[in-house]
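For this view, one protein chain was removed and the others were kept in their places.
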Amino acid sequence: MALHEIHITINNEPEQVAVPANMTLMRMLREKLALTGTKNGCSAGECGACTVLLNGEPVNSCMVLAVECDGARIVTVEGLASEERLAPVQETILSEGGVQCGFCTPGILISAHALLQRNPNPGEDEIREALVGNLCRCTGYVRIIESVKKAARMQLPAG
Amino acid sequence: MKSAGSQPTASPIGENAPRIDARQKVTGAAVFADDIQFGDSLLHARIKRSPHPHALIRKIDTARARALPGVKAVVTGEDFPGHIGLYLQDRYIFCRDRVRYIGDPVAGVAAISEEIAQKALDLIDVD
Partner (left out) sequence: MNTHPTLPEFDYLRPRTLAEASEFLSRHPGEARPFMGGTDVLVRMRDGFLTPRFLVDVKGLDGTNELRFDPRAGLTLGAAVCMNRVIASAEVRTHYPLLAEACRSVASYPLRTRATVVGNLCNASPAGDTIGACLVLEGVLHVHGVHGPRQERLGSFFLGPGKTTLEAGDVVTAIHFPLPPKGCAGVYLKLGRNQLSDLSIVGVTALGYPDSTCLSGYRFRLAMASVAPVPLVPVEAERHLASHPITPESLREAAQLAADACSPIDDVRGSARYRRLMVRNLSAMALAQVWNRLTG
């Protein structure tokens, strides 16, 4: 199978990767770039463990071919924190007990982060709808939803 | 995160102590089993399993699988004559003369990639 040379920006770093056509974005991140924060839960677009931001929008990276991402901007869980601090959703999911085994956490963080970007003050129903594609077997979701609410409050301008 | 006005010997009961590995998990740094990087020398294995619930194995031909570039090892029950088992050593690692359930392992392949290992499995002829 021929290799396709793609140029892609990952967490603000430009990369050049040679990928076969049948390699998904998820596999490229994990196998070619050792960015293993993004997890493989189902390879079918159902569990959300592989969620990353593609040009600012969350996608199941197991459902995107790497070769389609030539010229794209990708953000993974490794790119949510800045040099100095964690993103609000990372801080709150940590402090509110929304992490147990941690396998769903990267996908949840990406989906939650994207939600707060497009809707800075979501209600509970909106949070639930935004996270419906991120399955968690450990927490029962309540702590996760509380942590997203808290992150939203943190980000809202005071007063 | 200590409660306000706590003394140096305050009890941990009632504390909100974050999970010891939570920070690694939220940054993606936590290493799960599939995240471990082994480098290029890692081989990938696949097992050929019986589609029959009970059948005799008359012949296994692994020549085409061995010939596939990238395949490092192909094994069958012939390579492991001894019995194994936890309390009673009464089973084979790979089936030798018959299979006893759908999924009973018949042969194994180790190759330099998952795709090559999978392809090699299809090249093993089991009669």
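Of note:
When the chains are written out, they are named A and B in that same order, and each has its own residue count from 1.
One rule holds in what follows: contacts are C-beta pairs under 8 Å (C-beta built on N, C-alpha and C of every residue); 3 or more make two chains touch, one makes a residue touch a chain.
Just so you know, these numbers come straight off a predicted model, no measurement behind them.
The chain not shown here is touched by just one of A:Leu54, A:Val99 or A:Leu116, and that residue is A:Leu54.
For the chain left out of this panel, the touching residue among A:Asn11, A:Thr24, A:Thr38 or A:Gln90 is A:Thr24. For chain A, the residues in touch with the chain missing from this view are 1-2, 4, 20-24, 27, 40, 43-46, 48, 51, 54, 57-60, 63-65, 67-68, 111, 114-115, 128-130, 132-134.
Keep this in mind: only the chains that are shown with their structure count from here on.
The mean-CA centres of chain A and chain B are about 27 angstrom from one another, to the nearest whole unit. Looking at the complex, you find that chain B touches chain A at residues 1, 16, 18-19, 21-32, 34-35, 37. Note for the complex: chain A touches chain B at residues 30, 34-40, 76-78, 80-81, 86, 90, 93-95, 97, 99-100, 102-103, 105-106, 109.
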